[in-house]
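Subset of chains shown; positions unchanged.
Letters A and B mark the chains as written, and numbering starts fresh at 1 in each.
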Amino acid sequence: MGKCVHSAVINAPVDQVWRTLRNFHDMSWTKAIESLEPVGDAKADQVGAKRILNGAIHETLLALNDIEHVFRYQITDGPSPISKDDLLFYYGTVSVLPVTDQNASYVSWITHFESKNDPVTQEFCDPFYIAFLAHLKEYFDAPPMDRGRLG
Amino acid sequence: MGKCVHSAVINAPVDQVWRTLRNFHDMSWTKAIESLEPVGDAKADQVGAKRILNGAIHETLLALNDIEHVFRYQITDGPSPISKDDLLFYYGTVSVLPVTDQNASYVSWITHFESKNDPVTQEFCDPFYIAFLAHLKEYFDAPPMDRGRLG
């Protein structure tokens, strides 16, 4: 089994960060995702919702928790090394917790997978999560009026 | 703070029990709920989905987890002692786990609340959960063709 474990402190309260992250059909806060195509009829906060990232990575929402501010999803297909033939499973968990002494948020993005070549899979995936967290930081560090331009 | 803690073993595999319980807009498996009215546009598996039970109890879906087979909801209004004036908060968590040595399911229905009079609230609510679990048992003990009649 392989895993990617990434986390960062975001300079915004939990409510704001969670509202941004929980939308399964909008990742305009990160330049690492150039296109996001919703698939099927399910809404962005409906368990079972599907999306295709960058025209290639297929993901399904598996759990959404508005009390504890956590969502879980699955990659079901993508380019090598995360194609459906490469993967036995690939699960991700994204969680937002408060950093009370600075009115900020702690965000963790953790994935577990079993694939044909786990170190190669990790090497392919790690840069995405590092970029996601860096972009999320920039997004909330930008003045609110500029946030729309980051997409 | 008060709580209701109820659990039972249901003679059916986790998949079947979970599929029945996760539908926030269908409780036809229990006679204790005579009417269920969906409120708003949200689907039965969309976090934020709303329902009114027995014409009086207002509930909202807060979390749905298809991996661990758990959902959480909130009572937002109802008759005394669970009216919105009586309640500071009322959360429920329903979880399904496998009982592997008999291909059955362990279902727990646990609520936490803070209300004007917690013992009275508990006394009002306990019988619902006892009935829910008893009816769920009956529902899965009945031959599949008869299940529709229990609603």
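Here is the rule we go by: contacts are C-beta pairs under 8 Å (C-beta built on N, C-alpha and C of every residue); 3 or more make two chains touch, one makes a residue touch a chain.
Nothing here was measured: the structure is a model prediction, and the numbers come from that model.
Trainee: Count all the copies in this homomeric complex, not only the 2 that are shown.
Mentor: The number of copies making up the whole complex is 4.
Throughout what follows, only the chains that are shown with their structure count from here on.
Trainee: Fitting the CA atoms of chain A to chain B, what rotation angle results, rounded to the nearest 5 degrees?
Mentor: 180
Trainee: What whole-number Å value describes the gap between the mean CA coordinates of chain A and chain B?
Mentor: Centres of chain A and chain B (C-alpha means) sit 30 Å apart.
Trainee: Which bits of chain B are touching chain A when the two form their complex?
Mentor: Residues 42-43, 45-48, 62-68, 72, 91.
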